[in-house]
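Here's a structure for you.
Of the protein chains in this complex, one is absent; all others appear in place.
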Amino acid sequence: MSAPGDVERLLACVIARELRDTDIVAFGLHAELLLAAALLAQRLHAPNLVLRHGLREERGAEIGPAAWTDNARSRTHELIEYVEEHDVILDVASLSPMRFCDVFLVGGMQIDREGSVNLIGIKGKDGRLAVRGPGSIGTTSIATLARRPILFSPDHTPRRFVERVDYVSVPGWKRRAAAGLEGGPILCVTPLAVMDFADGAMRLRSVHGHTTLDEVRRRTGFPLAPDGPVPVTPPPTKSESDAIEIVDPFGRLAGLGFRADGGDQ
Amino acid sequence: MSAPGDVERLLACVIARELRDTDIVAFGLHAELLLAAALLAQRLHAPNLVLRHGLREERGAEIGPAAWTDNARSRTHELIEYVEEHDVILDVASLSPMRFCDVFLVGGMQIDREGSVNLIGIKGKDGRLAVRGPGSIGTTSIATLARRPILFSPDHTPRRFVERVDYVSVPGWKRRAAAGLEGGPILCVTPLAVMDFADGAMRLRSVHGHTTLDEVRRRTGFPLAPDGPVPVTPPPTKSESDAIEIVDPFGRLAGLGFRADGGDQ
Amino acid sequence: MSGENRRERVVSVTEAVTLVKDGAVVGLSGFSYQNPPMALVREIIRRRVRDLTIVSGPTSGIETDLLIGAGCVRRVITAGVAFEKVIPIAPAFRRAAESGAIDIWECDECIWHLALKAAAWGMPHILWRGGVATSLPELNRDLQEVEVDGMRYLKVPPVQPDIVFLHVAEADVFGNLRMAREAYLGRSFAERALALACRGPVVASCERIVPNDEVVEHPERTFVRGALVVELPNGSHPGGTSGRSIPDLDHYREYTAAGEAARKGEPGRYQAYLERYVYGPDNHDDYLKVVGGARLESLRMSVA
Partner (left out) sequence: MSGENRRERVVSVTEAVTLVKDGAVVGLSGFSYQNPPMALVREIIRRRVRDLTIVSGPTSGIETDLLIGAGCVRRVITAGVAFEKVIPIAPAFRRAAESGAIDIWECDECIWHLALKAAAWGMPHILWRGGVATSLPELNRDLQEVEVDGMRYLKVPPVQPDIVFLHVAEADVFGNLRMAREAYLGRSFAERALALACRGPVVASCERIVPNDEVVEHPERTFVRGALVVELPNGSHPGGTSGRSIPDLDHYREYTAAGEAARKGEPGRYQAYLERYVYGPDNHDDYLKVVGGARLESLRMSVA
């Protein structure tokens, strides 16, 4: 099996490989995974990638909850060069070179086959809200207007991956197309697998080395193409591993608590 | 007759007497007259009156075109205490205690009986624009949304004071009422007289000591109530004169070029 | 001249809080852990105000959750109520949401900002692309989709507070509010959006009242003017004050444990929390004594 942090570091590499030199990548709270991926990409193949911070300066751009610590400015300095500007969140709708972002990381209580995400709540048998979720927070507009949102989940269970979400906080491919919204989720990463989208439906791209294709299918609430075999997720390369050491000096990725076993069902 | 600057100083006092302790008074370029009046009011009876500046800091709050001079910050300091905040012009629509302003000074190519002002241009016989005016600049929205705009003219001629303006840059009383806009112009000052408004129409409040009622009527393109006699505009008091010395140390009011004779017709 | 006769706008906690009436729409500062006007909030609870509509956030924290838990709230307008790493959904908010005890205007941070801008700018609505094709229209009767020139938009209505309470690092006696230099936020703040949208008074507690001269020296740091000011050091506790103090996460955990217990059907512990920290202390000074000076000292940021 895998050591603590292996899964998080693997996913940071997987996401980094998707990021482009021209991307603007925006962060909300607890975006350590995307932040790590963006910092990796900057070092490996996307030096011009821009990090945008919706948050207050004191949070800085380092990995981890630096926002509320006295030494907030200590480590951030080295990385803050990418956040010269304090952003205005409404600029998320701008198409100019100063647009807010292209890529945003989205998690949720439920994720469905077309990539719609639910942060609002789970309905009970009576159809009314039974379990309250975190709400739309900074996600709905940013993820709707970003051209290439990326989905993630800290576990991989049929409760999380459902045929149809109870509420839609961020629309998936078909809903976006119907509303005339550009783009859609390009990737969905979990502790067990990497999914992408074809014809507006989620499909398996690779399965992590520490688990099996059957396990992934068993833990997903809807059928995943392709029917045949799926490659193993390429592990971090030497240069990726070296870069991780630099961008995550405190080993904070290991603290994200992703469930390498996929989590309780 | 009057000495240079007498008229401008008189009008600064006339306007100051209209300003209230609770007013927020906003300035555009060349608002020396209103600026002087507001600074007077602060010293005489309205210490809480707030000056708001739509302009760049370097202009400061002194009387005169300090904006583009090297010593911009020299004199401004003493007065800048009232412009702690750099304002966002769109807040002109706000009704909050942080609203942009209540009072704004408005001049124009034409001013008509109901207090509508024209900054756009004069129409030729063919009904098309023949003489181009300065345009709407910062005036239209601010003067429309300010509750108590004040009108002024550096001269007093039938060309300026017309029955009906060719174009409307700022609406007068009837037009405002029809559009559901609150308030309207409270005063109109010229080198010859002071006018206010009753039932949406301009009327004479007082005539300056250096001219006559007949002269004023002769130079106004529409009949002015009341038919009877009109008081003389009260000259600056001792305390008003003393305060002017302080707020206009460079005698810039005298440089505004108001025509004590009413100007060429 | 330094405005000899200029009216000072310093008020007492009581004067400030008496301005809140039952059923009012109350704007509160507080982004996540930062700058909640807690001393004022606790006084509002002591006065047992009821049926408030809270506009806070854009993503709210303990200032909103405590008011909900104390039964002062009928409706919230926020993109979420959470305590970061301590708990992703604040306990009183979750409990009230699941029981239907409060109404929630389901919005995100952009829509929250636009609703306040619509109020500040006198607009009947603002059309916004973010949030189309989501469940927001299903959840908010007054946040519907419209189609204009073949494109779909959310029709965002104005949200206008009756009164706003903020906590800031510094203010002068004339009501000019500013953030700590160390915490400069850039060009838009929730605090400013709330103040500009407000139809009534804006009240700010501050860590320290500074001389007007200092404020004048750096006009660009003033982000709200004309507020009523109450000097209440540590007035954001257990939240932090940007650039001045960090949040008291131990206190957040204590509060969360009590709130989660109540949510799971054991209201006693939450009541105990309210007794110890809100109803027990007569005022903010008493509250600070209960928290303890050593604890407060440990939360202070070193100011450059």
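When the chains are written out, they are named A, B and C in that same order, and each has its own residue count from 1.
Rule of thumb we're sticking to: a contact is a pair of C-beta atoms (placed from the backbone, for glycine too) under 8 Å apart; a residue touches a chain by one contact, two chains touch by 3 or more.
Bear in mind the structure is a predicted one, so any value in this text is a computation, not a measurement.
Though it is not drawn, the left-out chain touches A, B, C in the full complex. Touching the missing chain, out of B:A16, B:A31 or B:L145, is residue B:L145. Across the interface with the omitted chain, subunit B contributes residues 29-30, 54, 56-58, 65, 67-70, 85-90, 92-93, 120-121, 128-142, 144-145, 167-171, 175-176, 178-181.
Considering the complete assembly, subunit C touches the hidden chain via residues 121-129, 148-149, 151, 153, 184, 186-188, 219-220, 223. Of the residues in subunit A, those that touch the hidden partner chain are 42-43, 47-48, 50, 57, 77-78, 80-81, 83-86, 90-91, 93-98, 145.
Keep this in mind: only the chains that are shown with their structure count from here on.
Minimum number of contact steps separating subunit A from subunit B: 2. Each chain's centre was taken as the mean of its CA atoms, and the one lying most distant from subunit A is B.
By C-beta contact pairs, the most connected chain pair is A-C. Inter-chain centre distance (subunit A to subunit B, centres taken as mean C-alpha positions): 58 Å.
A straight line joining the Cα centres of subunit A and subunit C is 29 Å long.
Multi-chain contact residues of subunit B (touching two or more other chains) are absent.
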